[in-house]
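Please read through the structure below; I'll follow up with questions.
One protein chain omitted, others in place.
Labels for the chains are A, B and C, by order of writing; each one numbers its residues from 1.
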Amino acid sequence: MARDVRLLTEPFNPGQFIGPFTNAHPGLGGVCTFVGEVRADDDAVEALELIHYEKMTLAGMEDLADRAIARFDLMGLLVIHRSGVMRVGEPIVLVSAAAKHRREAIDAVDFTMDHLKSDSWFWKREKRADGWHWIEPRERDHTDLSRWG
Amino acid sequence: MARDVRLLTEPFNPGQFIGPFTNAHPGLGGVCTFVGEVRADDDAVEALELIHYEKMTLAGMEDLADRAIARFDLMGLLVIHRSGVMRVGEPIVLVSAAAKHRREAIDAVDFTMDHLKSDSWFWKREKRADGWHWIEPRERDHTDLSRWG
Amino acid sequence: MAVTLVFLGKLADLVGTDQRVVQAPLDWQGLLDELQGPIGEAVQQDRTRVAVNGALLADKTALSAVSGDEVALLPPVSGG
Partner (left out) sequence: MAVTLVFLGKLADLVGTDQRVVQAPLDWQGLLDELQGPIGEAVQQDRTRVAVNGALLADKTALSAVSGDEVALLPPVSGG
């Protein structure tokens, strides 16, 4: 089982990670990958900032990856999360799971994304014309988490 | 909504489709992609062949894509399926969904894969040392389909 | 012109070819007369479907193909 967990403070290109990750697991049945980007659902948002805490954020991501690995039958798991200031269209997160069977790969990505989005040590703020605004947790995030018991 | 459905008879590189598909949907929130390959779970299998029917297979894939689009809130859907003889490690199928929200993208890929695997017009056989053997449908495929009501 | 029969998947193995041209018109009884032995039995199984020009028949015994039609005999799919 190859586990690759990274917290990046600079922009990244998902393709540069996905290809090598897939190639590193010969014999796999399938790879599921989710890439999340800064969404353009509000023209007023000029930038997004994610703040992480050096002593906890990466360790928490590694712990989450271990839980996904314990729960699903995987051949490999790749978890990448950005920190810092990002603009619309920039990748924030990439989760890729390789497995013998597709259900395991898809579910592992779903599980990992739900927990990354609502149960990892990131704080988010948006820059608008009048300055930066902190984003509060969404109720939906807690609903998502409760799916996994 | 961009819908791109292809039935390919030659090997393909998933990366050549995923990058352009993602880039074609600026403002998206996330892209979920599943790539299925010929699995190496049995050393005795030398090759796999998928047979399609010209008058029905691609049309069925297009119809499936339309159903996924009607069911999930997507910005784009890419469905690629191989036909012909393949060896271990070659991609068979690629489904990629772009959406504002990750749950829609992940569920659309899950739905489309379940239906492609068990409800599309492909017939499969494996080549072993003693020749070609037809593969019968798996019970699991029907269980997968029943998840979608 | 005539009717073209197309045999998919393992049905092609049973007849040793993936296409056969037969006389038009062709109904269900005519098809069974044409397909003797193992292939005839396979075509009669519930899980074998029949399509005419790419359109699946809800009731294959209602087959009514005319000259120029393509009749496909479809065993259960085995997935991608």
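Methods note: a residue touches a chain if its C-beta (ideal position, glycine included) is under 8 Å from a C-beta of that chain, and two chains touch if they have at least 3 such contacts.
Keep in mind that this is a model prediction, so the values were computed, not measured.
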Chains on display which the left-out chain touches in the complete complex: A
Candidate in contact with the missing chain, chosen from A:His25, A:His81 or A:Arg103: A:His81
Contact residue for the chain not shown (choose from A:Arg71, A:Lys100 or A:Lys124): A:Lys124
Sites on subunit A contacted by the missing partner chain, in the whole complex: 36, 50-51, 53, 55-56, 59, 81-82, 92-93, 116-125, 134-138, 141
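Basically, only the chains that are shown with their structure count from here on.
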Geometric centre distance via CA averages, subunit B-subunit A, whole Å: 24
For subunit B, residues contacting two or more additional chains: 36, 117
